[in-house]
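Structure below; questions to follow.
Every protein chain except one is present and positioned as in the full complex.
Each chain gets a letter, A and B, in the order it is written, and its residues are counted from 1.
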Amino acid sequence: MGGKVSCTLGEVTNRADFIIFWGGNPAECHPRHFTKYSLTPKGRFVPDGRKGRTAVLVDIRETPSAKAADIFLQLRPSKDFEVLTTLRALIKDQRVDPAAVAETGLTLEQLQDLVDRMKKARFGAMFFGMGLSMTRGKHMNSGALLNLAAEMNAFTKFVCMPMRGHGNVTGADVVLRYTTGYPFGVNLSRGYPRYNPGEFSTVDLLVRGDNDAAFILGADPGATMPQPAIEHLASIPTIVLDPKVTHTSRLSRVHITTAVTGVSAPGTAYRMDEIPLPLAPALRSPYPTDEEVVRRIRRAVARRPAWQPVDENVRSAIA
Amino acid sequence: MWLGKNRRRLDEFFDVEGEKSEELRIVGDAGRVKWIGRDMTRGRIAVEGHAGMHLGSRMAGGAIEVSGDVSDWLGAEMSGGAIHVRGNAGGQVGAAYRGSLAGMRDGTIVIDGRAGLEVGQRMKRGTIVVSGGVRDFAGLEMRGGTIVLGAAELRTGAWMLRGTIVVLQSIPILPTFAYASTYSPTFLGLYAQRLKRLGVEIPVDEHAGAYRRYTGDAAIPGKGELLVWEPRG
Partner (left out) sequence: MSPTTLRVTGGRVYDPANGVDGAVRDIAIRDGKIVDSVDGGRTIDASGMVIFPGGVDVHSHVAGAALNFARGLTPENYRAARRFLHAPGRRQGLGGITPTTFATGYLYAGMGWTTVNEAAMPVLTARHTHEELHEVPIIDKSTLVLMANNEFVLDLLEAGETERARHVVAWLIWAAKAYGVKAVNPGGVNAWKWGRNARVLHEPVYGYETLTPATIIEGLAAIVDDLGLPHPVHLHCNNLGIPGNVETTIETMKILEGRRAHLAHLQFHAYGGDDWGTMRSAAVEVAEAFNANPNLTTDAGAVLFGDSVTLTADGPWQHLLYQLTGRKWANLDVENETGCGIVPYVYKDRSLVNAVQWATGLELMLLIDDPWRVHLTTDHPNGGCFWRYPEIIRLLMDAEFRKEQLRQIAPKARERIVLGDLDREYTLSDIAVVTAAGPARALGLTEKGHLGVGADADVTIYPGTPDGDGILFSYPRYVLKGGEVVVEEGDVRAVTEGKEFIVHPPSDEGTAEYLRPLFEKAYTMSFANYPVEIERVKGADVRPLH
């Protein structure tokens, strides 16, 4: 029931002989992924590099990544969950309904062939993109692929990871987990962390208009979020920290220009496999770093009278 | 009650009347009030209007009635008692909170209107009835209990292990469900009677149609059943 079976990208480079990309287009979105990690490099146990690997692309349309794959499986939009659930059954030699399978755009024979190849692999790796995780079914689609990878380990070695991007989103996830226990959608308004995706995740809070201020760092929700969320951001005090003026800056009350992390500000970035990489700035910036701005705001806030909880039960729980 | 991070008195927001009692009436729009009836074990709450998220969450006994709509996580992880919503509900009705192994453990939820995603997710026992339709993933990872749905969108019963889902309209069936047999409603008589006591009628006239029975989900592999009403002719 759920879980995540993963590895660092070097394991893929050194061992993976069977790779599935699902709902992603690395050729255009992660252009170094094929050449640096997953397809072409020679690895310790894959001495022939690209020739030693079989690559499968599963997507709803033939993207430029399809050219890089040995097998391209084109399914109908929003059928990922159906296909993945079918695969979970097929690896366990369960029967499925061929007619219902055909509605996904793929045939039972194609899926059975995929399963046979997966089981013959020495080390299989699955990567998924937003074509899986942000289409109908969302987290359940990702869950289906993660489950499939976990279950494949009864037959051979398999791992699975999301193709994350957009700055240091993995780093935010990592730091939130060790400071609050939860990866995202954390609510600290009661003085301790609470978590409930759908209730406390940013987009849901904004759409419902639950928050009365916004502080935005390293993101541009004004460009990506649905209209009600954007309208709410425009109606409340919104503060943006960004090296450049973003869509969100334009609807915010305050925009603070900061130094570009990795170019003129130091720090740590986490790769999609959660390996921490030190950032050594090459240039100097006239602008303060994000960290410096946040520290100064914190100092100013700390001068205000402290908010203390009044709930005796909660207070005594500390003891 | 809490307003954000601040604790406030109930009477700052509502006119409070009457004595301490096991019967509670909430009149007006409580659509943004969360956690009404959380952990309740007995008594009765009547909401005349809407109610917010987590209504009756983890309740173990008693009854809640809402005349309007409710939001997500209605009766989430509840273990007993009864909830009746006359309007619509959000998603995750009777579901497990993220990460939990079990959703609803027992009790009854009846919704006269529609409901959202993941109704009855990971439920182990109890009954959920949604007379209107539900969205995707009803009975997701269900491990027991009964769900009755007027209609459903996609992926009904996905990854279910055990339990029964009755749908009163034709629905898309996952490839991992196998058609097993067609039930004459005659044999669902007792079942129908039990549902009738909850105020829900399912078709029982064998001249009108029959229930197609599917088993699954083979992905687990599970032994759940889907009963889909098919009118005759």
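Here is the rule we use: contacts are C-beta pairs under 8 Å (C-beta built on N, C-alpha and C of every residue); 3 or more make two chains touch, one makes a residue touch a chain.
Remember, it's a predicted structure, so these values are computed and weren't measured experimentally.
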| item | value |
| --- | --- |
| Of B:Thr41, B:Ser100 or B:Ser170, the one touching the omitted chain in the full complex | B:Ser100 |
| Candidates A:Leu188, A:Ala223 or A:Val245 - the one touching the absent chain | A:Leu188 |
| Hidden partner chain, touching residue among A:Met126, A:Ala150 or A:Met163 | A:Ala150 |
| Contact set of chain A toward the excluded chain (per top definition) | 1-11, 13-15, 36-37, 44, 122-123, 150, 153-154, 156-157, 159, 173-174, 177-183, 188, 190-193, 195, 268, 270-271, 274-278, 302, 306, 308-309, 314-315, 317-319 |
| In chain B, positions touching the absent partner | 97-101 |
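Simple rule for what comes next: only the chains that are shown with their structure count from here on.
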| item | value |
| --- | --- |
| For chain A paired with chain B, centre-to-centre distance based on mean C-alpha positions, whole Å | 31 |
| Touching residues (chain side chain A, partner chain B) in the complex | 1, 78, 81-82, 85-86, 88-89, 92, 94-98, 100-101, 103-104, 136-137, 140, 189-191, 195-199, 307, 310-311 |
| Interfacial residue positions of chain B with respect to chain A in the complex | 2, 4-5, 7, 53, 72-73, 91-92, 97-98, 101, 136-137, 140-141, 154-155, 158-159, 173-179, 217-221 |
